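Every protein chain but one is kept in place in this view of the complex.
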Amino acid sequence: MNVDEKYFNNISPRERAIFEGAITMGALFHQFVGTPVSLESAGTLEKSIKKTMELQPCIKTVEVKIDRETLEEVKNEYDYISLTGEMLDVKVLSHYDDKNAVIRLKFIEELNYPLMYVEEIF
Amino acid sequence: MNVDEKYFNNISPRERAIFEGAITMGALFHQFVGTPVSLESAGTLEKSIKKTMELQPCIKTVEVKIDRETLEEVKNEYDYISLTGEMLDVKVLSHYDDKNAVIRLKFIEELNYPLMYVEEIF
Amino acid sequence: MNVDEKYFNNISPRERAIFEGAITMGALFHQFVGTPVSLESAGTLEKSIKKTMELQPCIKTVEVKIDRETLEEVKNEYDYISLTGEMLDVKVLSHYDDKNAVIRLKFIEELNYPLMYVEEIF
Partner (left out) sequence: MNVDEKYFNNISPRERAIFEGAITMGALFHQFVGTPVSLESAGTLEKSIKKTMELQPCIKTVEVKIDRETLEEVKNEYDYISLTGEMLDVKVLSHYDDKNAVIRLKFIEELNYPLMYVEEIF
């Protein structure tokens, strides 16, 4: 079976790139929010988020940064906190055919909300 | 701040509907997979998935069906299992401006994979 | 196979009640943190957390309260936020044989941490 022909012939390559990138960003957020994280372990978690999310269809690269300032300021006796969307800065590069989309997750202070948007499309 | 103007002026209303629907589908899958579910509690879980995911930006309605046959066949002494993507059949209706998209999650036997695709766009 | 005899003969009924209650509390936190929640949908989510987590072995009842004050104060244009451990107040009542344990999850301001502890055991 040709999956693309059967299930994706109603959208353009540009739309497909947006579609797949958006799925992966929603997935990433809801899979990993809540994970325990500390200054010392943040790098390992970033790498694992990257490697697992790059498996998804049409995903070329995933860049993940967990905010270190928040981790430095943790003031409880356990020295870690649960990962939140506010701490994440992520770029997902998806591609299909000749189209690429960069989906971004970034906390926007003005909105007080971790926004997902299409940063670039080419 | 006008969020749409600042962050979404590079994509069309049709693309925006696809984008937001896809985020919600990825989110739904990765938030709820793993949840304990039984024949008796499946309805409550479906309703809760629907209500929480309808909160996301540009989402009009979410329809969730958890496969009852799988639940009927559970053969362990605990009478429940962890929710998997294979058990889910979901439709997310997203809209932006004058455009609507139905994003579908469905297990496709031929692919042996719970596929997410754009079922309708109008 | 007698599971209790084979796998649990090294701990007392009291320890078993603690064990099963603790598993369910850890599970509950990490399954549901991140879920979108609003004032209007909080009740549905509470009910669903209760119903799904009561399926786990040796769990009699689960009581869940999501902090409404936090939800009332949400100040973004989307009128919802992601559930955090800080917003949860949970009691899990587990029992085995003639022993019962109430496991509590509660945000402790002095600790700045959502603490899990054994509230009662009888």
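Going in written order, the chains are labelled A, B and C, and every chain counts its residues from 1.
Operating definition for what follows: a contact is a pair of C-beta atoms (placed from the backbone, for glycine too) under 8 Å apart; a residue touches a chain by one contact, two chains touch by 3 or more.
Model, not experiment: these values are computed from the prediction.
Contact with the omitted chain, checked across A:G21, A:G34 or A:P114, is made by A:G34.
Within subunit B, the residues in touch with the undisplayed chain are 29-30, 33-35, 75-78, 82, 84-85, 111-113.
Counting the whole complex, the residues of subunit A in touch with the unshown chain are 3, 27, 31, 34-38, 41, 44-45, 47-48, 51-57, 77-80. On the side of subunit C, the interface with the absent chain consists of residues 1, 3, 7-8, 10-11, 14-15, 18-20, 22-31, 110-111, 115-118, 120-121, using the contact rule stated above.
In the analysis below, only the chains that are shown with their structure count from here on.
If you average the Cα atoms of subunit B and of subunit C, the two centres end up 25 Å apart.
Note: centroid distance subunit A to subunit C, computed from Cα atoms, is 28 Å. Between subunit A and subunit B, the centres computed from C-alpha atoms are 18 Å apart.
Counting only residues that touch two or more partner chains, subunit C has 34-35, 77-78.
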